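One protein chain omitted, others in place.
Naming follows writing order (A and B), and every chain is counted from residue 1.
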Amino acid sequence: MTDFALDKPGKSRRPDLLAYATLSLISAFCAVPFFWVLLASLDGNAQLFLSWPREWTLNNYVRVFAEEDGARWVFNSLFVVGSATLLVMVLAGLGGYALSRTRAWWKQPFLYAILLIRVLPPTALVVPLYKILLTLNNIEGNLVRIFVGGDTARAIMRWIGFIDGYLGLILVLATMQLPLALWIMKTFFDGLPRDYEEAAVMDGATMLQRIRRVLIPLALPGLAAAGLFAFISAWGDFLLPLILLSSPELQTLPLGLFRAFLRVNTIDYGFLAALAFIYLMPAVIAFGFARRFLVQTFSGGVKG
Amino acid sequence: MVRSTYEKRVARQLLLILSPSLLLLLAFVIYPAVYSVYLSFTNEALTGAAALNPRFVGLRNYSRLLHDAKFWNSLLVTFFFVVGSAIIGQFVLGLISAILLRRDLAFKQLFSSIILLPNAAPEVVAGFMWISMLAGGENATLSRIVMFFGMTPTDWLQTFPLTMIIVVNTWRGIATAMILLTAGLSTIPSEVYEAARMDGANPSQIFRRITLPLMMPTILLYMLISAVSTIAVFGLVYALTRGGPGGATEVISIYIYNQSFTAFQLGYGAAVAVVALAISLVLGIAYVRAMKVQV
Partner (left out) sequence: MINLRNVRKFYGALEVIKGVDITVEDGEFAVFVGPSGCGKSTLLRMIAGLEGIDDGDLILNGKRINDVPPDKRGIAMVFQSYALYPHMTVAENIGFSLSLKKVPVAEINRQVGDVAEILQLTDYLDRRPAALSGGQRQRVAIGRAIIKKPSLILFDEPLSNLDSALRVQMRAELQRLHRELKATVVYVTHDQVEAMTMADRIVVLNKGTVAQAGHPMDLYHSPDNEFVATFIGSPKMNILPVTLSRPEPEKIRLENADGLSISLADGDAGVATGEAKLGIRPEHLKVSPGGQGDFSAEVVIVERLGVETYLAVGSPKDPIVVRAEGDLSIRPGDRVSLTVDLSACHLFDSSGRVIRRPQTL
C-alpha cells in the first residue's frame, strides 16, 4: 500500500481527514442524483424536483405492473438483453480463444478492426443498419408467408423477424457488444498457459472436446466478466430498441420509460421514478457483481 | 512458411469458430459503416427533390460541411465537451479517487461502490435524474443546494448548458477513469515506492517523478478510450438539452442526428459522421505514436 503520509518512520496510520473529506465530496456528487429516483418512486404526490414525500406509498410500483405494461416491459428487456448476453458469451468465448491461439495472417488486422469499430458514433450507423435489417426482414417475411398465412406469419415474425422482432434486436444488441467481449476473452486466454490444452491434446481430445471440457471451466471468470459488461451495456441501450421496435408487445423498459416521459397530459413523475428504479436495479446489481472483475480485466488490458 | 497439415487444420478450425462473430460484425457494423461512407458521397435525403432520385455527388457534401457554421459550432462544442468531461473532469476525479482508495481507510467498499454507481445507471435514467437536478429553476435540486450556500440559482440548462453537460458527463464517467487508473497504479510495485522513500523523495516528488511517468501508458490509453467514447455520447445530452439552446450543446452526434432524422439529409448526415470517424481515427493514430515513444 502506498502511504503518502511519509514524515514518520514506519507506516503511520493517522486518520487522514483530507482523504475522507475528499472521498465524501466525490461520493456525494455521485450519489445525490439518485435520491430523486428513490424518493419520488415512493411518493404519492411526486414532482420533478426533489422533495421529501408527504405520503409514502408503494402505489407507483403497483401501477407500473397493474395499469401499464410494466411486467411485459420487464420481461421483454430481460429476455432480449439476457439472450443477447448469452449469445455474446458463447461467441466471444469461442472467438476470443481463436484470436488468442491463432497465428494466422488475419489476426492483427482483425484486432485493430475491432478497436476501430468501437470508435464509430452509433447515430451514424443507425440509418444503414435499419436499411439492412429492413431488407433482411422483407426476405424473411416473404419466405415465412410462403408457408403460413397472415396471422400466424405475423406471430412468427414477432419472434424471428429483424424489424420489430425479437431475433433482430437480440442479434444486433449482441453484435454491438462483441468487440469488447472478444477483446476481454482474447486477453484472458492470452494469460492462460497452453499447458492445459497441450495436456488434453496428449490425452487425445479433439478441439471441440478441449474447449468443452478443459477451456470452458478455466474460462469462467473471463466469461463472467465479459457477460456482465455485455449485459450492462446492452441493458442501457435504448437507441436500438427505439429504432427497431414498434409493436407494443415488444417494448422494452427504456422505451416504456421514454414514452412515459413523452405523455401529452401531465407527466406522472411517481410512476416515472418507480419505472426508472426498476430499470435501474438489474444494471446496478450486475455492476455489483462485475466489480470484482473490473480491475483484473483492465490490468490485463493495460499490460497488453 | 511451410506448415504441417495439422497446423493448417487447426488454423481452419480456429477460423471456423471465429466466423459467427465475424459474420455478425460484418453484417451489422462494418457494412453499415461502409455504407455510411458511401452515403456521404450522395445527396440522399428523405424529403425534397433528391428523395426520389438520389445521385452520386462526390465531395459536394464535404465542401458544404466546410462552409457550414453549424458544423464548426458542433465541432467546437464537442471539443469542449470532450476536454472538459473526459480529459479533465473524469480524469482528475478518477485519479484522486484511485489514489485515495489505495490507502488504508474505513468504508473503502462503500466509497468505491458509490463512485461506481453513476456508470451503472442506464443512459435514459441518468438523463432523468439530472433533469430533476437541473431543470425547473428554483425547484431544481442544484438550485436548492446553491441557495443553501446563499447564492442565487438560475435555470441551469438555459444559462450554462455546456457547463452542465460537461458536469453530467463527468459524473457518469468517473467510474471508468477510476477503474483504469487503479489498474495502472497497481502495476507499480510497492518496493519502488519504498526505494523512493529511502532516497528521500517527498509525496509530491514521488507523484511527479515516479507515479505519473510509470502510469503514462495507462493514462494515454484512458485518454484515447474516453475521448473516443465521449465523442459518441448521444442519449445523455439529447435528454438534457436536445442540443440547445441555440446549438450551444449540439455535440457532433446530435448534429448528425438532427441532419439525418430532422432535416432528413441522409447524405449530408453521413458526411458529418465520416468526419467524426476520421477524427477518432486520428486520435487512435496519435495514441499509437505516443505509445511507441513511451517504450
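Note that in this section contacts are C-beta pairs under 8 Å (C-beta built on N, C-alpha and C of every residue); 3 or more make two chains touch, one makes a residue touch a chain.
This structure is a prediction, so every number in the text was calculated from the model and none was measured.
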Exercise for review: Sort through B:58, B:213 or B:245 and give me the one touching the missing partner chain.
Suggested key: B:213
Point to revise | Residue among B:159, B:205 or B:262 touching the omitted chain | key: B:205
Check your understanding: In the full complex, which of B:151, B:195 or B:278 touches the chain missing from this view?
Key -> B:195
Check your understanding: Which residues does chain B use to touch the chain missing from this display?
Key -> 189, 191-192, 194-201, 205, 209-210, 213-214
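As a convention for this text, only the chains that are shown with their structure count from here on.
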Study note, to complete from the structure: Separation of the C-alpha centres, chain A versus chain B, in whole Å, is 17
Review point. Quick one: in the complex, what on chain B touches chain A?
Key: 10-11, 13-15, 17-18, 20-22, 24-25, 27-33, 35-36, 39, 93, 96-97, 100-105, 110-126, 128-133, 135-136, 139-141, 144, 171, 174, 179-180, 182-187, 190, 193, 197, 202-203, 206-207, 217-218, 221, 228-229, 231-232, 234-235, 252-254, 256-257, 260, 266, 269-270, 273-274, 276-277, 280-281, 284
Study note, to complete from the structure: Interface with chain B, chain A side, in the complex: residues 1-4, 6, 13, 16, 19-20, 22-24, 26-27, 29-37, 40, 47-50, 91-92, 94-95, 97-99, 101-104, 106, 113-129, 131-132, 171-172, 174-176, 178-179, 182, 207, 232, 235-236, 238-239, 254, 257-258, 261, 272, 276, 279-280, 283-284, 286-288, 291, 294-295, 298-299, 301-303
